[in-house]
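Sharing a structure below in structure tokens format, with a few things to ask.
Coming up: subunit A.
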Amino acid sequence: MIPISYYLILSGIVFLTGLVGVLIRRNIIAILLSVELMLNATNINFVAFSDHLQDLGGQVFVFFALTVAAAEVAVGLAIIIALHRSRSTINVEEFNLLKW
Partner candidate 1 sequence: MTFPVGDLFLILPELLVITAACIVLVLDPVLRPSDKDGLVWLSLGTLAICMGLTASQMRAPVEAFNGLVIIDMYGAFWKLLLYFVTGLTILLSHSYLKEERLYFGEYYGFVLLALAGMMVMVSAADLLTIYLGSELMSLALYVMAGLKRSEPRSLEASAKYFVLGAFSSGILLYGISLLYGATGSTRLPAIATAIAGQSLDDPLLLFATILLAVGFGFKLAVVPFHMWTPDVYEGAPTSVTAFMAVASKAASFGAFLRVFIEGLGGLKANWSAIFLLICLATLVLGNVVALVQTNIKRMLAYSSIAHAGYALIGVVAAGRLENSSGLASVLLYLALYTFMTFGAFAVAAMLRKDGMEGDEIEDFTGLSKRHPVAALLMLIFMVSLAGIPPTAGFIGKFYVFMSAVEAGMPWLAVIALIFAAVSAYYYLRVVMVMYMREPSDATDRAPQLVMSPAFSIVLACTAAGVVIFGIYPNPVVQLAMQAVSTLR
Partner candidate 2 sequence: MTHSFPWLTALICLPLIGAAAVFFVKDSSARLIALAATVVDLLISLPLWWLFDASSSHMQFMESALWISSPSIHYRLGLDGISLPLVLMTTVLMPLCVLISWHSIESRVQSFMAMLLIMEGAMIGVFAALDFVLFYVFWEAMLIPMYLLIGVWGGSNRLYAAMKFFLYTLTGSVLLLVAILVLYFQGGHTFDILQLSQATYSKSLQFWLFLAFFAAFAVKVPMFPLHTWLPDAHVEAPTAGSVILASVLLKMGAYGFVRFSLPMLPDASQSFTPLMVVLSIIAVIYGAYMALAQADLKKLIAYSSVSHMGFVTLGLFMFNIQGIEGAVMQMVNHGITTGGLFLCVGVIYERTHSRRIADNIGLTKPMPRYATFLVIFALSSLGLPGTNSFVGEFMVLIGTFLWSKIATALASLGIILAAAYLLWMVQRVAFGVPAPHMLPKLRDVDMREMVTLVPLVVLIFAIGLFPNPILTRMHPSVEKVIARVLPQAPEQASTVSQIDPFPPTVEDVALTADVTSAEAEGRQP
């Protein structure tokens, strides 16, 4: 009933929104949130295709993607905390000791 391309377009919009978010947010947490958007776009794709293909593989993939996302968030937030502790900021623009 709903063409697969609808889902594709939707996921595309979400994905690109996330991508843009990564590019334009200064707050590192917001950037991570944007990355989550990208992952969710992926999930939408997988599930849509899974249903479309009548194949469970896609759903399983989403399951693992969720797991990994969780793990990433954990590590990411730990890094943010450590960083905040030493630099007192989470503004990515200010992390430029390393350059050139």
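Keep this in mind: contacts are C-beta pairs under 8 Å (C-beta built on N, C-alpha and C of every residue); 3 or more make two chains touch, one makes a residue touch a chain; residues count from 1.
Candidates were picked such that all candidates are chains of the complex that A comes from, given by their letters.
Source: prediction; values computed, not measured.
Applying the touch definition to subunit A and the options 1 or 2 in this complex singles out candidate 1. Across the interface of their complex, candidate 1 is touched by residues 4, 8, 11, 15, 18-19, 22, 28, 31-32, 35, 38-39, 41-42, 45-46, 48-49, 52-53, 55, 57-58, 60-61, 64-65, 68, 71-72, 75-76, 78-80, 82-83, 86-87, 92, 95, 97-100 of subunit A.
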